[in-house]
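Note that this complex is displayed minus one protein chain, with the remaining chains in position.
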Amino acid sequence: MNTTFGENLRTTVFGQSHAEAIGCTIEGLPAGEAIDLAELAAFTARRAPGGRLATQRKEPDIPEVLCGLLDGVTCGAPLTAIIRNTNQRSQDYRAIADLPRPSHADLPAQVRYQGHQDVRGGGAFSGRLTAPITIAGGIALQILARRGIRIAAHLLSVGDAEDRPLNPMGEDEEALKSRLTRELPVLTDEADKAMGETIAAARKAGDSVGAVVECIIEGMPAGLGGPLFEGFDGKLAFGLMGIPGVKGVEFGTGFACARMKGSENNDPWRVSDLPPGAAPVTNRAGGIAGGITTAAPVIFRIAMKPTPSIALAQETISLERGENAELGVRGRHDPCIAVRAVPVAEAVAALAALDLLLDSPAVLPNELPRAWASCALEKNAK
Amino acid sequence: MNTTFGENLRTTVFGQSHAEAIGCTIEGLPAGEAIDLAELAAFTARRAPGGRLATQRKEPDIPEVLCGLLDGVTCGAPLTAIIRNTNQRSQDYRAIADLPRPSHADLPAQVRYQGHQDVRGGGAFSGRLTAPITIAGGIALQILARRGIRIAAHLLSVGDAEDRPLNPMGEDEEALKSRLTRELPVLTDEADKAMGETIAAARKAGDSVGAVVECIIEGMPAGLGGPLFEGFDGKLAFGLMGIPGVKGVEFGTGFACARMKGSENNDPWRVSDLPPGAAPVTNRAGGIAGGITTAAPVIFRIAMKPTPSIALAQETISLERGENAELGVRGRHDPCIAVRAVPVAEAVAALAALDLLLDSPAVLPNELPRAWASCALEKNAK
Amino acid sequence: MNTTFGENLRTTVFGQSHAEAIGCTIEGLPAGEAIDLAELAAFTARRAPGGRLATQRKEPDIPEVLCGLLDGVTCGAPLTAIIRNTNQRSQDYRAIADLPRPSHADLPAQVRYQGHQDVRGGGAFSGRLTAPITIAGGIALQILARRGIRIAAHLLSVGDAEDRPLNPMGEDEEALKSRLTRELPVLTDEADKAMGETIAAARKAGDSVGAVVECIIEGMPAGLGGPLFEGFDGKLAFGLMGIPGVKGVEFGTGFACARMKGSENNDPWRVSDLPPGAAPVTNRAGGIAGGITTAAPVIFRIAMKPTPSIALAQETISLERGENAELGVRGRHDPCIAVRAVPVAEAVAALAALDLLLDSPAVLPNELPRAWASCALEKNAK
Partner (left out) sequence: MNTTFGENLRTTVFGQSHAEAIGCTIEGLPAGEAIDLAELAAFTARRAPGGRLATQRKEPDIPEVLCGLLDGVTCGAPLTAIIRNTNQRSQDYRAIADLPRPSHADLPAQVRYQGHQDVRGGGAFSGRLTAPITIAGGIALQILARRGIRIAAHLLSVGDAEDRPLNPMGEDEEALKSRLTRELPVLTDEADKAMGETIAAARKAGDSVGAVVECIIEGMPAGLGGPLFEGFDGKLAFGLMGIPGVKGVEFGTGFACARMKGSENNDPWRVSDLPPGAAPVTNRAGGIAGGITTAAPVIFRIAMKPTPSIALAQETISLERGENAELGVRGRHDPCIAVRAVPVAEAVAALAALDLLLDSPAVLPNELPRAWASCALEKNAK
């Protein structure tokens, strides 16, 4: 069972919520990439808990890079970064194990691992495991940005409260900047207010609420990906489904295109001075046709379920007594996991995009890159 | 770039629409499985063209198994099956190459392969490549059925015409049988009629129409899969996005759960005499929690875009002249690709389900299967 | 269980000795490579049976390419080629199954597949499965040759008869050409004669004889591969051990270096005008240091066991009767499998070398290859 994401850039996430540490190992990172650790910490902080609308837990979540860097620059060896788990409340987790939480992995994991799984704080199934994903993704984002590739996500809807959708042709830079200045990662003040109220109401009711996250990848070159199981959309969908709580993924017009005509959903081509010399007039495809990038922005949306851990009483069973029971989940939980999942979606998109860029060339140059060597000497001639 | 689906059961699809043949190689098939080739042909025939609502092309599509079977039983070696391409119209495909079809892979593939791609009939991007997927999936279906696992899909909607949704707890056996007796793979006569009219109208207008396919997997044991990138949902989403035309995938309540409260979307547990001794009272999760099967049916839906090849005039460019042009796609095209995609969705689900069953045990038995050996002698003692 | 070789260029071999066909599927082939099928057939013919010193079986072994080519040029889609099995003698293979041949896979396979394996002619364990490997490797050789990479192997020893070793610095072009003109693939007439006599004597005695095959890869750029499990030597060793009958692999001085001093085995560096600006004065490392190519020729040797199928009586058991038995293998067998394994070693080396060339760049260029696009239009401007 593979626990790794990516073919060329491979990220392995490890750790349990209450283990010594959580972290990730990234294989295949290109060498020579300067990584700004302050910028990385700022990115990962976007998913850290705290704030009026999130859990009250304190997790500084400062990534410690153990290897893979030399003087802050990637050296071509695997990069491993960890976060120490400092804020675990000691408790008799065996008790927790007795009452599996509805819509959680508790019981399925109990079956899968025959009771050996780590149940403390959700163990390997905790949303906390998305922290290492943001570390890996944050590193990929810096490498991509250097090459003109920008990735940004926002909350498109929380319950019935909606933000305006992104322009599928891009050019939302200002609005996307503004999302970092609001309480919630949204494009408009109206959405910030409405979603804030929706989330506060859910918490007050001891309940939780679902949401949709929308993400855009701008600047990908045309001509990356391939048919069938080579598609960039498949790679993204796989990675995004790995985010706990994601129940759906769609690209471009997505499920809406199921109600459309071809004449309404097709993207006409028109001559362009940008590569590939043609550009789609519209971007209903979400930047991917036949699994291959079109040079238009890649647009996707993910559906995130409402947090399953709620204070309201729910039916469950007692594994020890083998009988029905009732459970109201106490403790500190996000009423809307999607809020903190926004940077996680960006991270997964970045890992998939860099993985795609690192793929074998579809056409092998006739001249092999002997240049490597000259570089090597040049570099030292200085 | 991986062109293969699956970790333990690996299916590689090969061929272009107008090459000598298309086909697939399946690695990791368990030995000793009798494969009924007539039953297989009947299954693959469900996606074959023909019929009032599909393209007029004739493709007998009889799979020829080249290896992997001994007296009709899998022998543990890779199984390769091919379909000869017999019905290609000879034509100057260079001409086709000049006007890339909107929302097709034509132009992205041109960039990806620098003009070396096979453009004849869509080449490796043709929907025809789903035929080998149904061969592989049809074989997996027989192996799964023997173990009480049933997979069935139907058209949930075509444009605005809708079928009734499947019961997420299963028990739709009769309705699902009936779908094979109708013109379209649906559960009700009303849907058959309404969707038929929608598709016929689209064809008449020289246009096409999108659709949603819904699929159920019944009988999967609880406790298969894992967190993050080990999830059964991620495996399924990856495979399903590989079907040409799929723009979205959702599980259980899917995108609808984004508007729901946790108290509305959670699946309470109740004691059950079936493994794992507990069963969800509802199945909003679609049979998967934390990436692991819950023993409830796995339910997913895919959004399929309207066929991009339409007779109506559309904008495109001439690659040769480097200027804007107009294109009306002539020739024989399905006005609704989803109709033939129904068995393809079942096939991908079967490949993912068998791949999951063949995964390493989460817990290694203390007694190693020395039994193998005794079997070996028994078998020959007869 | 993976049946595929390679990470970026992935070759899957399928078929059993007496199935309808054997063949291979190659994923990841670069597009735009002209493949000379006559040259390919000439290469695969080098392993075909026949000749005084090989088995008398007739296997034309003409590869049929089913897909992956357009007008003889790779199109970027997987390439599948097959060879029909025409020369199977019908027989009651159940009888064969009763007496497992010593040092063959017969009994281990019986245990592995619980009697379901195809035993006809050795099934999936037959040396015949090396034919598809030579098809894949022969294609890779043409792609490599175009880029100045040459691969050639010879018989270094057969029993006690020896050929002269290759010059580890290369420059054996003439001698290597001559090997194709002799009865056996060797560098000298003396070796041709001595080895011929050794093989003839073994056949006359109803016995067989082992051999060592030596191979050189010239023209690989420096700086490909990596430490630990990224090494080119590990990739080669894995592939070479996949050739039936190989019991050992060594690089450069190989096992001999175990008796040497560091001062005797080290390769000093000296300034060179060739990349990387330095060259090893000697090549005891066999062209690989720390898993990475040094620009010196890659040299390896494989030990091939004597054909296990011999006419002389040997001890075995009867699976049916569960008692000891005697077996003298009748039928047509090579007294020295290494003779036909020479091109197979070249094929595996070619697949490994091209796989390495197709790997992700260790350093990602700052300018992404937007050039793709311009090519695309250029190509069509003609």
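Order as written gives the chain letters A, B and C; numbering starts at 1 within each chain.
Everything that follows uses one rule, which is that a residue touches a chain if its C-beta (ideal position, glycine included) is under 8 Å from a C-beta of that chain, and two chains touch if they have at least 3 such contacts.
In this text the structure is predicted, and so the values were computed from the model without any measurement.
S.K.: Considering the complete complex, identify which of C:9, C:75, C:97 or C:124 is in touch with the unshown chain.
M.R.: C:124
S.K.: Tell me which stretches of subunit C touch the chain missing from the display.
M.R.: Subunit C touches the chain not shown through residues 1-5, 7, 13, 100, 102-105, 107-114, 116, 124-125, 129, 133, 157, 159-160, 202, 205, 207-212, 222-231, 233-235, 237-242, 244, 247-271, 275-278, 280-281, 284-286, 289-294, 303-310, 312, 314-317, 319, 322-324, 359-360, 362-363.
S.K.: Give me the subunit B residues in contact with the hidden chain, please.
M.R.: 8-9, 28, 30-33, 76-77, 143, 146-148, 221-223, 226-227, 275-277, 295, 357-364, 366-370, 372-374, 376-377
S.K.: Could you pull out which residues of subunit A are in touch with the chain that's been left out?
M.R.: On the subunit A side, contact with the omitted chain comes from 1-4, 8, 10, 12-16, 19-23, 25, 27-28, 31-32, 64-70, 73-80, 82, 97-98, 109-118, 120, 123-124, 319-320, 322, 372-373, 375-377, 379-381.
What we mean here is this: only the chains that are shown with their structure count from here on.
S.K.: Using Cα averages as centroids, what's the distance between subunit A and subunit B in whole Å?
M.R.: That gives a centre separation of 26 Å.
S.K.: From the C-alpha centre of subunit A to that of subunit C, how far is it in Å?
M.R.: Comparing mean C-alpha positions, subunit C is 43 Å from subunit A.
S.K.: Centroid of subunit B to centroid of subunit C, CA atoms only: how many Å?
M.R.: Chain centroid spacing, subunit B to subunit C, equals 37 Å.
S.K.: Mind pulling the residue numbers of subunit B that touch at least two other chains?
M.R.: 1-4, 13, 109-114, 116, 124, 319, 322
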